[in-house]
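Missing here: one protein chain of the complex. Every other protein chain is in place.
Should a chain be cited, it is by its letter among A and B, assigned in written order, with residues numbered from 1 in that chain.
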Amino acid sequence: MAEQDKLSIVLFSGDLDKALAAFMLATTGASMGMEVKIFFTFWGLNVIKKNEGSIKSKGLMRKMLNIMNRGGSKRLKLSKFNMFGLGTWMIKRLMKEINMPSVEEFIVMAHEMGVKLIPCSTTCGLMGVEQEAFRPEAEPLAGAAYFLAEASQSKVALFI
Amino acid sequence: MAEQDKLSIVLFSGDLDKALAAFMLATTGASMGMEVKIFFTFWGLNVIKKNEGSIKSKGLMRKMLNIMNRGGSKRLKLSKFNMFGLGTWMIKRLMKEINMPSVEEFIVMAHEMGVKLIPCSTTCGLMGVEQEAFRPEAEPLAGAAYFLAEASQSKVALFI
Partner (left out) sequence: MAEQDKLSIVLFSGDLDKALAAFMLATTGASMGMEVKIFFTFWGLNVIKKNEGSIKSKGLMRKMLNIMNRGGSKRLKLSKFNMFGLGTWMIKRLMKEINMPSVEEFIVMAHEMGVKLIPCSTTCGLMGVEQEAFRPEAEPLAGAAYFLAEASQSKVALFI
């Protein structure tokens, strides 16, 4: 298969700063005419969980995990200098000042630009998260084989 | 050199979750017929250290480092929600429930599937770790030049 103008990103991290990096690259790539896919795995699943409601999951441990690890684009924190929320709050204010979209806005924007947002089926199984936990912008779940097939055809593949 | 169906992964992290991500991708790639190599560097070296015995190293500081940073596939912890071991224990139980291999099992499986597990010679030198500290599945040590030569011929190269 020939390489096409594709950009494939694994977003493993659920940190606010890494999510921003992923969406900046994704939307920039889309605006350059690249076909962009983000695969959300492990903590990265949090980024595209719904902000509202609770997450149904079977078994006590998965319930506990999904309470601690609630997710939703509005709940992400900085990987550094979170300082009990102060650093995260500051960065969000600075983002507004320079008119940078929030993660919430980036998700909507990326979706409208045709970026595919794909939750990893294996880590969903591990953490007891189902399709309905994700925002409507999320595509159906897919596995590592799908990512590798896409990445093999991509000019740029990154693990964030 | 033409690009072949190769997947090259640097595993820099020694966290349980990132090691799982690396091995899921590696074994999936191998099952798809890709030629897969994982280069273990820095904290990632811990993933393929032996679980048993102590690590011989010269000099007081390297001895201290290798005690604190003991390694072995069974000693890896989550990058988040470790909670003094509780989170790590929970994830391991959830993995068993869905029949996901442990890192220990992933290493053996990957090796049997032909995935090459290569410790980085430079960081081994830095940390005072020698070939004998690694499991029998590990290949001989190799440096950054070898990784870059491989990655240049790979369809997918990731830094985890």
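The definition used in the following text is that a residue touches a chain if its C-beta (ideal position, glycine included) is under 8 Å from a C-beta of that chain, and two chains touch if they have at least 3 such contacts.
Note that the structure is a prediction, hence the values are computed from the model and not measured.
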item	value
Touching the absent chain when the full complex is considered, from B:65, B:95 or B:108	B:65
Chain B residues touching the omitted chain (full complex)	10, 12, 14, 41-43, 59, 61-62, 64-65, 68-69, 122, 125-128, 143-145, 147-149, 151-152, 154, 157-159
In chain A, positions touching the absent partner	5, 7, 17-18, 21, 24-25, 28-29, 31-32, 34, 79-81, 90-91, 93-95, 97-98, 100, 155-160
